[in-house]
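Here's a structure for you.
A single protein chain has been omitted; all remaining protein chains appear in their positions.
Order of writing sets the chain letters: A and B. Residues in each chain are counted from 1.
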Amino acid sequence: MNTARFNRNKTPTAGSDGIRGVPFFRLIPLQWWTLLLLMLVVIVVNPNFYIPNNLTYMLRQATPAALLAIGETFVILSGGFDLSIGSIVSFIAALASGTIAGRVAHLAWALPICVLVGSVIGLVNGVVVTKLKVPSFLATLGMMIILQGAALLYTGGMPKGGFPEEFRDFGLGKFIGIPYIVYILVAIVVCSQLLLRKTKLGRSILAVGGNDVASNLMGIRVDGVRIFCFFMSSLLSTVGTLLMVTTFRVWDTTMGIDMEFEAITMVIVGGAAIGGGKGSIVSTILGWLIMTVLFTLLNVLGFPQSGRLLVQGLVILLAVFANVETRKVTR
Amino acid sequence: MGEEILSMKGVNKSFPGVQALKEVDFSCRQGEVHALVGHNGAGKSTLIKVLGGVYTADSGEIYLHGKRFKPDSPLDGTLAGISIIYQEFNLVPDLSVAKNMFLAREPRTKLGFLDQRSMIRKSRQLLERLSVENVTPVDYIRDLSVNQMQLVEIAKALSVKADIIVMDEPTAALPISDVQKLFDTIHKLKAEGVTIIYISHRMEDIFEVADRVTLMKDGRMIATLEVEGLDHNTLIEKMTGRSITDFFPPRTSYEENKKTVFEVNGLKSTAMKAAVSFKIREYEIFGITGLEGCGSTELARALFGVDRIESGEVQFKKEGIKISTPREGLFQGFGYLTKDRRKEGLLLGASLRENIAIPSRVKKHRGYFLDLKKELAQVERIAGEMNIRAGSLNIESKDLSGGNQQKVILSKWLLTECKILIVDEPTRGIDVDSKVEIYQLMRNLVESGVVVIVLSSDMEEILGLCDRILVLHRGEPKAVLNWEKATEHIILLAATGSELDQDGEPTSKMNGSNGERI
Partner (left out) sequence: MIGMGEGKINRHHEWTIRRLIGAHSGVFMVYIIVAVTFIVGGLIDREVFLFANVITILHHMTGLGLISVGQTFCILAGTFDLSVGSVISLTSLTFAGTIMGRSEMILIAFAFTFAVGVCVGLINGVLIAKARINPFITTLATMLIAQGVAFLYHSGPYGKITPEVKWIGYGTIGFLPVPILIFITVFIICLVVLTKTRFGLHVYALGGGVEPARLSGVKINLIRVSTHVICSVLASGAGVYFAARMGTGDPYCGVGYQLESIAAVCIAGTSLYGGRGSLWGTLGGVLLLAMISNTFNHLNLPTMSQLILRGIIIIVAVAVYTVRSKDFGK
């Protein structure tokens, strides 16, 4: 009955003897240090960087990517991958553009339809992966193609419809100097993190990612949890899309390209384990911040836009090496 | 039978938390069949794996044909002439027999291509040498029966010109009709001068084929005896050696009229080989045992809803229970500790605290948010009660010792306040102190009204812990014994196929239902 024996402090690494004897910089995850470092470098290179306007611009531009990354986090934590989110962006953007068609009045029904369609896509992904047992990367890859086709089909490849001024006003609008969009992001981050850490469902996600057989034997509804994750992924991608298009006039074919890879990079850099079971929304946001600052830095240094992919690939490899947990040979 | 060709001296091997081999000496003579017996955890598999190069011993020496032998990898073992035939065969299911036989040693034509003709021809010769029927070199392994696969493995061993073939529980999964074929093969091999190390639980196997038998227990070598002139009782006496210690909490005498609290009638799942019925009474620890492959795990899985039920019913306190998924099992008050702790029982990367909390959370939690503080208090309480020795509840469970891991798993089920607890191999690979604690815990549980079902292949455990014992043989129930009447001898009789009544006497069918000798 000796409960005092269990100290409630978090030990930084399992099996260690407690906080004493661990070097200071190990206590704080590597990612924070990286972010700090990057930000310092940016200041050195371009002291003008931290003007509020600049910052808000950067944050606003990067918010949709953050939402996609959060959605992807859910799927990766449960042990899968969602490669369709980029195409979801493209398709929903097209759908939104077409249904809104520049008229504010349409917003009332167009937005809910987009959200509904986005959710259904995620459910379909989930069902294909759980019931048809297709590996998640293949299933979502297939969905990606289907959605690409669907987007083209719907729009005929031409800009169709458009977004009204009021939409863009909202997108550019600020409250106490911070864009509305960022508030929404913060709200979503908080809710997602709460969901993950403080609800039964959220913790089940981590359990399923860690060991789905054991989870099933403990009474967790493994299939349901997985489907939920795919649902969250596509839902958040949809919301991200809708936020993204507030700064555009109309849909174009380049929307959403490669965004799935950006999202996955952010999740990995943030420290989530690839087989699932470890990670959090906060760590993903860290990854998002790191990547955003990194790319801004590269821009400032004159690195060509076309090199983005290369950097992402390298960063993934780096992150994987730095994070021993990621080396699980699972699918 | 000739001189000594193998000699292992003073071999020690330990794994985290467990000393598997303690100063073991073992030797074999050329051309003999040398049986290696002992309970689960006695160290037989470990010894063999050290010999075969799969494990490296901590200390000790091995001499093969008089020369020092120090294998670093399984291949070293194979090339030195030692072939191990594992229980879970080492064959690639989607390749043909011939290809499996010559894997990594394929004969090649002058152009460097695979000499398929040669492979097929040599395979055929080897199969003929062993009189294998109905198997051609081009058959796929996945299409073969267990017996045939075993013969292929033996043929493979012969193709490497092994002089020592180790067989690990070769008859465990064989149908009776094929056992004799195996023995014939072994006799044939012996005639060719091959030495065979035969690991088994089964008395009749040993008396049928072995020349000598070595007994192991708790990682030590107990004795090596000549089989000729040995009788059942002496052997068993030697095997059980120490009397049942006060390891185990005391039990009450068997009473005739006790209330039945748990009843299973004709239960059969798709994975079970036969329907099973039994009754459990109040305050009894009920044991289920048998040899490897007896079907106990399948029975447990059926009870918990893991496998699909074909027929039968389960009653708890006179009320019928229907369970088709583990989730339902949990909600109906079952708890199930699996055999494989690491793969099925724990979230290795998650903390202790999380592991313990999950099932009760699934079962009891309602509402939106978790009350983490309350959960933590509950977890701390039960971890304290279970005496889990860990620095902090946040340690990842993969870093715990076997005993602590098992306690974590027990804790999580106890926290769900289950009414029926099924435990498969409760103390496999666990240190002695933890074993004693777990036994006492089970006794306490049963006295507080929980139904406790223990599945175990450890005779000592079954005999010492359980009040009544169900013995299975190839999925069929063969005897239900009460602890005062049960002895290892009787259990083994039932476990090898004899049908016995309550007093341990054979039932009226004299020759067992499958025609074996008793």
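The rule is simple: a residue touches a chain if its C-beta (ideal position, glycine included) is under 8 Å from a C-beta of that chain, and two chains touch if they have at least 3 such contacts.
This is a predicted model, so every value here is computed, not measured.
Considering the entire complex, the omitted chain makes contact with A, B. The omitted chain makes contact with just one of the residues B:A20, B:V50, B:L64 or B:V135: B:V135.
Checked against the full complex, the one of B:S14, B:S27 or B:N90 touching the unshown chain is B:N90. Listed residues B:A35, B:L130 or B:L144: the one in touch with the omitted chain is B:L144. Summarising the interface, subunit B meets the missing chain with residues 54, 74-75, 78, 88-95, 99-100, 103-106, 108, 112-114, 116, 133-136, 138-149, 173.
For subunit A, the residues in touch with the chain missing from this view are 81, 128, 132-135, 137-139, 141-146, 148-153, 157, 261, 264-265, 268, 274-275, 304, 306-314, 316-317, 320-321, 326-331.
One rule holds in what follows: only the chains that are shown with their structure count from here on.
For the pair subunit A and subunit B, the distance between mean C-alpha positions equals 46 Å.
Listed in rising order, the residues of subunit B touching subunit A in the complex are 304, 306, 326-327, 329-331, 336, 338, 343-350, 354, 358-359, 361-363, 365, 368-370, 372, 376, 380-381, 383-385, 390-396, 398-399, 412. Subunit A contributes residues 1-3, 5-11, 14-15, 17-18, 194, 198-200, 203-204, 206-207, 210-211, 213-221, 273, 277-278, 325 to its touches with subunit B in the complex.
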